[in-house]
Every structure is written in C-alpha cells, then in structure tokens.
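Below is one structure; the comments refer to it alone.
So, subunit A:
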Amino acid sequence: GGSGGGADSGSDTIKIGWIGSLTGDQAVWGKCESQTLQMLIDQKNEEGGILGKQIELIPYDTRGDANEAVNAVKRLVSQDKVVAILGPNASGQALAISAALESAKVADIATVATNPKVTVDDEGNVKPYNYRICFIDPYQGAVCAGYAADKLGYTKAAILYDVASDYSQGFSQFFEETFEAKGGTIVAKEGFKTGDVDFRPQLSKIKAAEPEVILMPYYYKEVALSANQARELGIEATLMGGDGWPSDQLMEMAGDAIEGSYLVNHLDFNDPEVKPLQDAYDEKYGSVLELNGYMVNDAFLLLTAAIEKANTTTDSDAISKALCEVEVKGVTGNIKISPETHNPDGKEAAIVKIENKNYVFQEKYGVN
Partner candidate 1 sequence: MFSWYYISGILILTGINLLTVLGLSLLTGFTGLFSFGHAGFMAIGAYTAATMTMQFHMPLLLALLLGGVVSMLVSLIIGRLTLNLKGDYFCIATLGFGEATRLILDNVQYFGGSRGLPGIPTYENNEYLAIVVFINVLAIVAMVFLIRSRHGRNMVAIREEELASQAIGINVFRYKITSLAISALYAGVAGGLMAHYLGYIQPIMFQLIKSTELTIIVIFGGLGSITGSVIGAIVLTFLPEVLRTFFQWRLVVYGAAVILIMITRPQGLMGGKELNLKAIWRWVKRRRGGAENDSSAIS
Partner candidate 2 sequence: MTAVLSLKNVTKKFGGLTAVGDVSFEIEKGEIFGLIGPNGAGKTTIFNLITAVYSLTEGEILFHGNSLIGKQPYQIADCGITRTFQNIRLFKKLSAYENVLIACHKLANYKIIDTVFFRYGKNYQNQERKLHEKTESLLKLMGLWEVRDMTAANLPYGMQRKLEIARALALEPQLLLLDEPAAGMNPEETIHLMELIRQIRDEFDLTVLIIEHHMDLIMGLCDRIFVLNFGKALAQGTPAEIQEDKRVVEAYLGKEDDAHA
Partner candidate 3 sequence: MLKVEDLNVYYGGIHALRGVSIDVEQGQIVTIIGSNGAGKSSLLNAISGMIKYNGLIEYENKTLPHHAHKVVKSGICQVPEGRVIFANLTVHENLKMGAYLRNDLKKIQEDFERVYELFPRLKEREKQIAGTLSGGEQQMLAMGRGLMSAPELILLDEPSLGLAPLLINTIFEIILEIKAMGKTILLVEQNAFKALSIADKAYVLEQGQITAQGSASELLKDETIQEAYLGKKNK
C-alpha cells in the first residue's frame, strides 16, 4: 500500500488529506465531496499551486465508520504527512478523530459535521485542531423553527425524524426547543430508523394530529420517500427541512410532493456567483454538484488562505493557528472562524422555497 514517497517532507508538493465516505450509505455525499476537492486542487495547481508548490490530495474512505476515520487520520498525519485534513461529512467521525489530530497537531476542517461538540468539548473548551465550515445543529434548528413561527406564522408543527441519525436527532431537538419557545406546539413527533423506506404509519399519525407544518430533518432520499407518501395519504401541510435536502435528485424523486416546501440551506444555489463552480463540476464529472461540494469549496478556500497566511508548507500547527486569522469569501458566505468555537462566525442561513421544481432563494435569515 502506501501512497508513494509519503514521508519525504522536503518534497515539492504540499499534501492535503481528505476523509469521508466513499462506500456505505453516505457515499453519495462523500463521493461528490472528494471529487469537488480534487477538481479544485487541479485548478489551483494549474494556477501555480500554493506558495509555489503543487498540492497533492490524499483521500481516504471511512465508509462512515469512526474507527476507520481514526485509522485514516493517523495514516494521513503520520505517514502521508499532510498539513491539514478536510472532511469528514458526518459528526460521528469528526468527533472521534480529535485525539489523533491533537497529538499530531494537524487541523481538520469538517464540511457538514453539524454536532456542536465536534469543535468544543463538554466543558465548553474549544478543541484546538477541529474546525468546521458549516453552521451547527442548534443554529439550523433554531433558524428553521424561527422562520416557521415568525415568518410563516405557523403554530402547530409535527416532526418526523430519524432516531438512528445524530444529525436528524440534533436538528429536531433544537427545532422543537425554539418552536415551543416561540409559543408553537409540536403536535406530533414520530421517528424511524435509517434504512427504513416506508413512513406511512408515522405519517398517518401525523395526519391525524393536523399540523400546519411538518419538519423533515434528514437526507433527501428519505425526504423524497416521506414527502411522496405524505401526499399520497392526503397530507397537505407545508414541509420543512434543512441542509440534508438540497439536491437535484430530490426534485427528480419528489418534485410535486415538495412543491411549496421551505428549507434551510447554506447558500442560494441560483446565486450567479456559484455558477462557475457548478459548471466546472458538471463539465468534469457529468453530474450535478451536491451540497457537500459547495462546503468543501469553502473549506478549501479557507485552508489555502491559512496556508498562505502562515507562509509555510510544512508546519501544520502554524497553518492550524492561521485558520482563525483569515477571512475568505466563499460560496456559502463570508467565512471567518471564531477562535472561541472554531465555527464560522455570523454565517447566515439561506431560506429557500421550492417553487416550480426550483430552489428559490427567499432571504438570508439568522437568529440571535
């Protein structure tokens, strides 16, 4: 095995690692993420690389498993000698790799790991080498609930969530808290388990509770299935969701069913500024960019800025420190990492409505 001449620190390339799911049920996102990153790196290399050095990407599959993520990180930091790592796209793996990152003093920028504890520990101390580019579950949940209550004026909400998914559980929990704080009631909260495909029993119950809005805090395959089944059962409530939704696939799978739904996203897909990225990806891989592609784009921008700022291609610790010192304008907004939380500061969520099978940007919306 090995990736060829790994340990040579005096080489002309600067090495960046990536970890994420290339297999397993998260592979859709992992694949897009790693491909986008490879594309960005190729572009950057054509432009001359960073600090005059070419960039080399070393991506490893974790199949969504925390143990594998730790192995992959250990291999990246000790053997491949990467200066920083991008990914993974799930909180579980991001949480498990902290210790390995710390002992090697290499930074990791998670893409869509939204669990707050990825970057801060239980006592609220920031973890020195864990960063993220996305907003966190409480934020997303709160935005979603706030928008539903304040802007859309709903008072009765139902939740259908994936018990076995950390993302889904976190999201729904914070939605529930905010929505109730704003005076709304959760009329039904039903769960399912990753891998399920039929939600009609839960939806029938939800229907009986007569909500105005149903939160669907999970990924788009389940969104499509549950939205279709909800409509089949004659449920007419508005559907809402988060950053698990945005995908062209969703339109294809559930176009009519999700018409008129709202979702919280990291950006506006129709923003002319993201067009070049979308086109480049489509041209290179012949498929549409998933959300993870946008996220990894910004993570990569942040990283290159930090490397340039630290002015080193070998000192991973310095690069890590520089991550908080730079500010870049990414496709998901202006990105400035807070030194206290290692989360992007003041990033506002984009509220998107689905109209005529299109993700129509409504407004930037933030809470607190």
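Definition applied: a contact is a pair of C-beta atoms (placed from the backbone, for glycine too) under 8 Å apart; a residue touches a chain by one contact, two chains touch by 3 or more; residues count from 1.
Quick note on selection: all candidates are chains of the complex that A comes from, given by their letters.
As the structure is a computational prediction, the values presented were derived from the model and not from experiment.
Of the candidates listed (1, 2 or 3), only one touches subunit A in this complex, namely 1.
Those residues of subunit A lying in contact with candidate 1 across their complex are 1-3, 6-7, 22-23, 27, 31, 59-61, 63-68, 70-72, 74-75, 77-79, 91-92, 95-96, 98-100, 103-104, 115, 117, 121-122, 162-166, 168-170, 193-194.
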